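Have a look at this one before I ask anything.
Removed: one protein chain of the complex. Kept in place: all other protein chains.
Which chain is which? They are A, B and C, in the order written, and residues in each are numbered from 1.
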Amino acid sequence: MPEFQFDSFAAFLAMGDYAIYVWPVYILFALFFVTTVLPPILGRRKIIRQLKARLERMESNMAEQGEGN
Amino acid sequence: MWQWLYKLGSPRWFYELGERSLPWLWGATVFLLAVGVVWGLAFAPPDYQMGDNYRIIYMHVPSAGLMKGCFYMMAICSAAVLIWKIKMADIVAKAIAPIGVMATLLMLASGSLWGIPTWGTWWIWDARLTSSLLQFFIYMGIIVLRSAFDSQDSAARACAVLTLVGVVNIPIIEYSVEWWNTLHQGASSLGMRDASANPPEIWIPAFFTGFGFIGLFFIGLILRSQNEILLRERRTQWVRDLVAKETAGA
Amino acid sequence: MTTEATAGLASVMGATIRRELLLAMRSPGDVINPLMFFIISVTLFPLGGGVEDAFLATIAPGVIWVTALLAVMLSLDSLYRADYEDGNLEQLLMSPQPLYFLVLSKVFSHWLMACLPIIVLAPVLALMLKLPAAGIGALVISLALGTPILVLIGAIGMALTVGLSRSGLLLAVLILPLYVPVLIFGTGVVDAAINEMAYAGLLALMGAMLALAISLSPLAIVAALRISVN
Partner (left out) sequence: MLEARDLYCERDDRVLFQHLDFSLCAGQSIQVQGSNGSGKTTLLRILCGLNRDYRGDIRWQGQPVEKARADFRAQVFYLGHAPAINRSLSAAENLRWFCASRGVRAGKIREALAAFNLQGYDDVPCYMMSAGQQRRVSLARMKLVPAALWILDEPFTALDRKGVSELEGMLSDFVRSEGSLLLTTHHPLKMDCDVGTIDLDALIQERGVYDH
């Protein structure tokens, strides 16, 4: 089983004094994760609402046409 | 096999396949990425030469792989759009592009952060970084071209043509940048190849993050494709029922 | 292709080239403007960067090649825009003659009008930038091989964007990354010539790129034109 490479949590944070290079990369990874997943999830809700509004508009039009002719 | 491929072409079947496979994908991706990141950061031995800075590689290599993989997948979809006129292929190609761009940006950022301690500057004209920068420009060209058209069908075919032209040019660009790099820079490459002197365990986290990236790619792809399917198939009955069911619940 | 079909095709290509040259005479702006852009932007570099011989000589190949590349790209706007606007492009797409060769002859005539003057003028500008004499011959050969590739690839971007309004910059975003290999080998040939190194291999590579461009890009241009007229 691989063992923990750093002797303390502080050493882990310091990352062998490469912290300012390694941690930004993993932060950017988190950003990549979020931008890949979050926008479509939010977009989906917006699209569903949009389509719902469109359906209602169409039903009201159909209803008017119904009485019309 | 053809039957399966043909069914993949129908938006409804693709949507439902996506719906069924998403939970599995989420579970696998989160597990793989969590293990890969923790193992890579905390438990993998440091590089004999570069010390802990080497841990950037667990993000750099998968994102580089995803950058190239996305482009080749877009090229396949583009061929399908132009030759067999499969509507679904355009939906998938449109979904892949943003993921490819973000992977390229992650690759460029991790590459330059990797280079700072070794070369003292944040941008080095290394062959792989430069050709990835050019690939980023080609990705942006495709995305910008798609938004320039108002009719969706011509946008789909135009982007398909540009993607195929791009996929023919990428190997040429890489070869010429490689040659150009040896001419101007000599040996300033990222120094990734000479990592063989490390114990094998250094590579194990890379498998986890690598497959985690692929899982993440498919999640993004399915989510974006589903949104696009809902928009493009909004007049069909099954989408109207789905919208009714979803909004009734909410 | 039976003989009279090829004869018919040759006459069509000849007619295209004659028409383009006629059009160029009628509106010389399409020829003069890219050339003036090339000359003016080359003279900007000494004004901006200083006139020491050593400095100019080192940047000369890069400057001339980059400005030539940009001039060619800017000249592409006149390629199909006029035909698209007045409806000739539609008629061209309705022509029974294979469009592949019509496009090739159109690109060739555009190269004659826009790029040949640049190649002819490049040595003068090279002298202005103190390019060593050894490099001038190589510069002309590399431009002669490189500019047709630039026009062929640029024509793809032009055909994709001909239907869009105000697409000048969009064309640059689409095709400049694809121009990189031509630029790299073009300047490489001139550098090699200046340092007395053999550059035949590089010319061979550029020739290979030219062959690839001539055979493949008309396919993309035709597809793109059909999309834009759609």
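Going forward, a contact is a pair of C-beta atoms (placed from the backbone, for glycine too) under 8 Å apart; a residue touches a chain by one contact, two chains touch by 3 or more.
As the structure is a prediction and not an experimental result, all values here were calculated from the model.
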Sole residue of B:Lys7, B:His184 or B:Arg235 that reaches the chain not shown, by the stated touch rule: B:Arg235
Per the touch definition above, residue among C:Leu35, C:Leu56, C:Leu70 or C:Leu102 touching the missing chain: C:Leu102
Of C:Ser27, C:Asn195 or C:Ser215, the residue in touch with the unshown chain: C:Ser27
Of C:Ile39, C:Ala57, C:Leu93 or C:Leu121, the residue in touch with the unshown chain: C:Leu93
Missing-chain contacts mapped onto chain C: 8-9, 11-12, 15-16, 19, 22-23, 26-27, 82-83, 85-88, 90-98, 102, 226, 229-230
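By our rule, only the chains that are shown with their structure count from here on.
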Centroid spacing, where centroids are CA-atom means, of chain B and chain C in whole angstrom: 33
Geometric centre distance via CA averages, chain B-chain A, whole Å: 16
Overlap residues in chain A, where contacts from two or more other chains coincide: none
In the complex with chain C, residue positions of chain B that touch it: 82, 134-135, 137-138, 140-141, 144-145, 148-149, 151, 153-154, 157-158, 161-162, 164-166, 168-169, 172-173, 175-177, 179-180, 183
In the complex, chain C residues that touch chain B: 153, 156, 160-161, 163-164, 167, 170, 173-178, 180-181, 184-185, 188, 191, 209, 212, 216-217, 220, 223-224, 227-228, 230
Chain B-facing residues of chain A, complex: 2-6, 12, 15-16, 18, 21-22, 24-26, 28-29, 32-33, 35-37, 40-41, 43-44, 47-49, 51-52, 54-55
